[in-house]
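Sharing a structure, written as structure tokens. Questions coming.
With one protein chain withheld, the remaining protein chains of the complex are depicted in position.
And now, chain A:
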Amino acid sequence: MGEEFNPSKPIYLQLIERISHQIVRKELSAGEKLPSVREMAISSGVNPNTVQRTYSELERMGIVETRRGQGTFVTEEENILSSLRENLKEKQVIQFINDMREMGYSDREMVEGLQEYLQKEGDTKHD
């Protein structure tokens, strides 16, 4: 049944997030067909009405388009896909910064911490 949903957050928003991540990871590529509403409902274990709402919302955001009688497809518009990629990055960054600030780290400590970690990771990769 795939990953569990957080019951206290709207499921259609969680589905939008999952599909967006799949697009950014290129598991779903530009122009690719999404599963039908029913297929998506079954594979994710949610109500078809919720999937319908997810697809409508994604369509409103321009991320997918519905072609009559054919189904729902990932957009091929490069600017929408690249801004989706930017948005997800920004969201992660904001989340990270907020968490770090809440624990009392300064901006400098965060940046240094990131650089140090990436440096270390780079070193171990080269070994």
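In this section, contacts are C-beta pairs under 8 Å (C-beta built on N, C-alpha and C of every residue); 3 or more make two chains touch, one makes a residue touch a chain; residues count from 1.
The rule is simple: contacts and distances are computed from a predicted model.
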| item | value |
| --- | --- |
| Chain not present in the shown complex, as UniProt names it (candidates "Succinate dehydrogenase/fumarate reductase iron-sulfur subunit", "Sulfate adenylyltransferase subunit 2", "LptB_5 protein" or "ABC-2 type transport system ATP-binding protein") | "ABC-2 type transport system ATP-binding protein" |
| Chain not shown: contacting residue from A:47, A:83 or A:106 | A:47 |
| Chain A residues touching the omitted chain (full complex) | 1, 5-12, 38, 41-42, 45-50, 53 |
